[in-house]
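The complex appears here minus one protein chain, its other protein chains still in place.
Note that the chains are named A, B and C in the order they appear, and that numbering of residues resets to 1 at the start of each chain.
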Amino acid sequence: MPEVNLAQALNGALASALETDDRVVLLGEDIGRTGGVFRITDGLRDRFGENRVFDTPVAESGIVGSAFGMAIAGMRPVAEIQFMGFSYPAYDQIINHVARIRNRTNHRFTAPMVIRMPYGGGIGAAEHHSESTEAIYAHIPGIKVVVPSTPYDARGLLLAAIEDPDPVVFLEPIRLYRAVKEDVPDIHFSVEIGPVRVERTGDEITLISWGAMMKETRAAASRLEEDGVSVEVIEVHTLSPLDRDGIVASVDKTGRAVVIHEAALTGGFGGEIAATIQERALYSLHAPVRRVTGWDTVFPLKRSEGHYLPDVERIVNAAYETLEV
Amino acid sequence: MPEVNLAQALNGALASALETDDRVVLLGEDIGRTGGVFRITDGLRDRFGENRVFDTPVAESGIVGSAFGMAIAGMRPVAEIQFMGFSYPAYDQIINHVARIRNRTNHRFTAPMVIRMPYGGGIGAAEHHSESTEAIYAHIPGIKVVVPSTPYDARGLLLAAIEDPDPVVFLEPIRLYRAVKEDVPDIHFSVEIGPVRVERTGDEITLISWGAMMKETRAAASRLEEDGVSVEVIEVHTLSPLDRDGIVASVDKTGRAVVIHEAALTGGFGGEIAATIQERALYSLHAPVRRVTGWDTVFPLKRSEGHYLPDVERIVNAAYETLEV
Amino acid sequence: MSSRKSGLGRGLDALIPTAGPTSGAVTRQTRENDRPAMFGLINPDGSVRDRLPITVDEMKALYADMVEARTFDSKSMAMQRQGRLATYAPFRGQEAAQVGAAAALGDGDWVAATYRDAALNWRAGYPWELLILGRTGDERGGELPDGVNVLPPSITVGGHMIHAVGLAWAEKLSNGDRIALTSFGDGATSEGDFHEAMNFAAVYQTPTVFFCQNNGYAISYPISEQTRSESIAIKAEAYGMPGIRVDGNDVIAVLVAVREAAALARSGEGPSLIEAVTYRLGPHTTADDPTRYRDQEETDAWEERDPLVRVRRLLEQQGAWSEEWQAQLEQQASQRIESAVEWAESVPPPTFEEMLSRVFAEPTQPLRQQLREGGDGGGSGGGEVSRA
Partner (left out) sequence: MSSRKSGLGRGLDALIPTAGPTSGAVTRQTRENDRPAMFGLINPDGSVRDRLPITVDEMKALYADMVEARTFDSKSMAMQRQGRLATYAPFRGQEAAQVGAAAALGDGDWVAATYRDAALNWRAGYPWELLILGRTGDERGGELPDGVNVLPPSITVGGHMIHAVGLAWAEKLSNGDRIALTSFGDGATSEGDFHEAMNFAAVYQTPTVFFCQNNGYAISYPISEQTRSESIAIKAEAYGMPGIRVDGNDVIAVLVAVREAAALARSGEGPSLIEAVTYRLGPHTTADDPTRYRDQEETDAWEERDPLVRVRRLLEQQGAWSEEWQAQLEQQASQRIESAVEWAESVPPPTFEEMLSRVFAEPTQPLRQQLREGGDGGGSGGGEVSRA
């Protein structure tokens, strides 16, 4: 069982999908010759040919829209958007077309397709290269939104997304592409889209997060446990459909929760989760659900990243504020 | 003081702005010759000329992007997007450009502009004509999101939006365009963007809503008061910047709240409000903040509108569930 | 930029008249000198310009289809006024373009067209029943019969063209022999999505036919202001694609042009653009008032170019038209439309459960919860409160 990082796990998943399913094709900017700016599709064009892996013009609406047409015709396209910040020109295709075809044809036509996009900051990138606007996708009925944080889940969730009968927006945390390695079976397995992953069990407080912020969340949990706090960590690797039951079950038990995300506070997906918790577990709550998030500004450039990104300190502090009451 | 409906109030506001400020120009599809599909710009091209009111090609990104350029150059463009469902092709311009120019130039260049869009359902319209995706705009740092529900506020808020030094997405509830009339002074006044409007005071429960759903919210409040419940009604006519203090102050008093919106539940802006309330008023809460919203599907066509749109019944029921505990 | 394969577009180019314009009328959509010159076969008075490549029986069939389409259009306008349909976008005046284009397609070919293309969609296999059901405001109107590869009419302007590129691309990759036709208006050519669709089709040489009905207006905005290019067809140059301008009120010319484009596509020669110059005789939709933006004179001039009348005259000249046949056609059409209406109006109202059951293949956890809570007048959306 090979030890791979998240980027390699994704590459392996794509290779596996291309190998086992003729209907799978990949398309996106620079994914062929160069294997993508993050090398997620490295070697796939050489291995599977120019009729399976397509370089495209710089035209995100065209990429998503043509993949959508292919999906209706029975293929299983996997489109890559080079960075989440460049997905917005395709937002219309996603919300008005991809997400709706099943609804407007009462299941007659469907769009089984995946739209992959690297997201998140922390690498000192240029403007628009550090976006974390998952909330604008998780609000769209008719698409699923998935975001792995481990190599194992990355492979399993991507394969599940490709097999899913409905369209999936698949967010890839840039900061974690090469952060850790783990053993990932080189077989065609999948991780179920939907249920949250209880990553660590505890009974005093629940930390809830997803994607790149899982790194800080895990570190904060370890810090808290060192201090003797019993922490439950919930990874919401599927933002839509949201596993409310899984989240509520945990907070019903611990009575305390902190939600952590990288996106700006206002209108971020943490609001949905906090709202859900108070809706369904209010009488279990000993303290308000706190949100540790980015601030209400554009993700900043390199010199200010430290001001913006939630860090272990902020998570631990919020946990203690929550635990104190 | 003329009695006008919301559509007429908007028309009057635009006329007033065109008259008092040379820098104001209007652009959008069919807004010139026909005065717009809802006649909001009726007569303005005739009155102010072809160099103030422009019909444009069907190209929303172009409309917003060119208005943005004009704003940087010192004008005060007011762009109309024909329906909110057609704003998505301009989403990239709004989030990546309009919202950011002040931040990326440290105040050197700014985009004082308004993007008007009719929104919401309830008139049995065609697909894409009933959208209520305010959440995807309220999450964007750098733009303000405003939505009036009365003729008076419509005029005052639109004039404030045009004068605002920052870009404003201005949502117009289609269902209310011609619903009620009220006296609106024919002068150049403005309503402050930001603070919530406490429309009715009470101390047992707070109903919170905005835009078209204010109609059902008001009716529900009346029904509840007839039953002897003391209801506070808060209109959040500004979704961004959100007046958290105003909302929290009310719920601190009443201890109970229901948020009502037309958009789908998951990821809707009600989540932000409920999250805020529990964050800052948890110990005042006697019951969970409930959300009465659209369901997690595309806004449906005419025959299913009744299934989708929150009605007075659902609001009253939710209020009682909240009051019972 | 790679060079055109030899032969590509020859079929279409051959249709472009060399001896100046073929259309007598100077219209707002098209001026005498604009390139490319306009291809046409039948004059408004029914006389023909060239040998017609179809039989009299085929002409009669096209005419019958146009009569049926027009009957549907009138019926829909009337129903909308009675409140039985949601907003309706009439196609009166564009029957030749729509019927001609659809008639050029093969069984199973893909179609991605617009809200105005009921005639085109119908002729491509979309039952009147479902078109009407959709217009009553029922999503089930989009549930096409198996084998009919027509997408539900696109309501957004511009977004659907690229779908026809993807559909055709899939056919190409799977060695299918279907092509995809996308129909759109002059207004749609202003959207960025037009550009991306044209470019993708050309780059990947997908078997796509871009069929533009230039009816003179995007709602109130005339084509003379929408663009400064000489024509819409000439925009094909920007993509290295053949483009042709055809008299859109000439059903036979449209049929010939689309057939040629479809043949090119099917034989691996890639996409092409056809601009059918036509006119919308009615309002933009039932909510529109055209007097705000155009003169009656202009409309009257186009009434003279009615696409049905010229074929009737042509058939008359050939002794293939009679009052009785016309009456019979109209009666048949009425019957078909009436029975489609009857069927559509008898479909029971959609339920709350149905509404939430077609978002995903299976209702997800949030939807299952909402299905439990909801129903008419049901509770709030937040879910049950646990009191642990």
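Note that a residue touches a chain if its C-beta (ideal position, glycine included) is under 8 Å from a C-beta of that chain, and two chains touch if they have at least 3 such contacts.
What you see is a predicted model, and the numbers here were worked out from it, not measured in a lab.
One chain is not depicted; across the entire complex it touches A, B, C.
Within the complete assembly, A:258 is the residue of A:53, A:176, A:258 or A:282 that touches the hidden chain.
Among B:26, B:44, B:67 or B:81, only B:67 touches the chain that is left out of the view.
From the options B:117, B:160 or B:248, the residue with contact to the unseen chain in the full assembly is B:248. Only one residue from C:230, C:303 or C:354 touches the chain missing from this view: C:230.
Interface residues of chain C with the unshown chain, by the touch rule above, are 1-4, 31, 34, 190-196, 199, 202-203, 223-231, 234-235, 237-241. Take chain B: the residues that touch the chain left off the picture are 25, 51, 54, 56-57, 59, 61-62, 65-75, 77, 89, 92-93, 96-97, 101-110, 141-142, 144, 165-166, 194, 240-245, 248, 252-253, 275-276, 279-284.
Interface residues of chain A facing the missing partner chain: 29-30, 32-35, 37, 55-59, 61-62, 85-86, 89, 124-129, 258, 265-266, 287-288, 290-298, 300-308, 311, 313-314, 317-318, 321, 325.
One rule holds in what follows: only the chains that are shown with their structure count from here on.
Put simply, the chain farthest from chain C by mean CA position is A.
Between the CA-based centres of chain A and chain C the separation comes to 39 Å, rounded to the whole angstrom. Inter-chain centre distance (chain A to chain B, centres taken as mean C-alpha positions): 30 Å.
Computed from the mean C-alpha positions, the centre of chain B lies at a distance of 36 Å from the centre of chain C.
Shared contact sites, meaning residues of chain C that touch two or more other chains, fall at 139, 156, 159, 192-193, 359, 366-367, 382, 385. In chain A, the residues that touch at least two other chains are 61, 89, 92, 96, 103-104, 141-142, 240, 242, 275-276, 279-280, 282.
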